[in-house]
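A single protein chain has been removed from this complex, and every other one stays in its place.
What follows is chain A.
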Amino acid sequence: MRARDTTHPAEAGRRGRLTDMDAIEVDGLKRRYAKGFEAVRGVSFSVREGEIFALLGTNGAGKTSTVELLEGLARPSGGKVKVLGFDPYSERTAVRPRTGVMLQEGGFPSELTVTETIRMWAGCTSDARPIGEVLAQVGLSDRRANVRVKQLSGGERRRLDLAMALVGHPEVLFLDEPTTGMDPEGRRDTWELVRELRRAGTTVLLTTHYLEEAEELADRLAIMRSGRIVTTGTPEQVVAERPSSIRFMLPDGLTAQHLPPTLPPATVREGRFEIRTPQLQAVLTDLLLWARQTGVELPGLHARTATLEEVFLEIAQLPDENDEDGQAPDAAKSGEKEVERV
């Protein structure tokens, strides 16, 4: 049984090192939990070699449930996953030496020290990097090397987890909320490290609920909701799909009816007007020309393209189709916090 799962290393190399291939391919992926809740409902995307791909979504959107399937921790209830050309579940022995995983939550024996923990992990890893080198890379100093895991701060634990993910020279790295619990400095260090890894050719799939993290790091991203991908693309593409907004006020006596008819309809709330349009420049020009011709002041004028945050919140506020299914799945719920800006 085990023997059949094992692929000859040379063959693994051939299959895995095709140029221009997708490091991760996901097609129609589904995951249904024992209690019947379907956490992943047909997700498809691909991550090219050397790319950083971010999965975003609110609590229970299915990010972790999806990533666990890519990591090969469970068998999908439908659809296909390929990591480096292999099924991460059934061809485990071919995939594992080439991937690094950082779970959403630690997974360390609390009574072991930092060094003991990573030594255990290195012993389970072929061609492991020196322990001191990896700890230095994630910024865990020598002084912390002999501290028990239970005495580490949340941020230090994330660093230790990252170190473990890096021990085996991974070609594909899965980071499930890598910077949750880190202070801003730790977060920036981690971002720099991830960029460094990309420069060296590592493929990174990360989930995050920090939108800034996705904007900083991701080459492409997907926003999930209720087990499906709602939108995907480069951060610029995702934002470009959404209308830009122009906000302003009008002097007393003027109402929306005075605005030129060429403008898209404006919404008014407490005297503040808002126009949403995909053609920011053209509409703004019309508005400003009208204002100059009629000599009108536009107090509080403010124009900008959509932000990732707006896109995200808009998706999060869609009516919840999960309601009839009850609560979010237990496995995906643990430790997730509300979406926040850093």
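Worth a mention:
Here is the rule we go by: a residue touches a chain if its C-beta (ideal position, glycine included) is under 8 Å from a C-beta of that chain, and two chains touch if they have at least 3 such contacts; residues count from 1.
To be clear about the criterion, contacts and distances are computed from a predicted model.
Entry comment: the absent subunit's protein name, as recorded by UniProt, is "Transport permease protein", drawn from "Transport permease protein", "Fe-S cluster assembly protein SufD", "Spermidine/putrescine import ATP-binding protein PotA" or "Sarcosine oxidase gamma subunit".
Although one chain is not drawn, the whole complex shows that of A:P97, A:G181 or A:P278 it is A:P97 that touches it.
Only one of A:E25, A:E105, A:D286 or A:E310 touches the absent chain when the whole complex is considered: A:E105. Across A:F37, A:W121 or A:F273, the residue that sits in touch with the chain not pictured is A:W121. For chain A, the residues touching the absent chain in the complete assembly are 2-4, 6-9, 11, 71-73, 92-93, 96-97, 99, 101, 103, 105-112, 116-117, 119-126, 164, 168, 330-331, 333-334.
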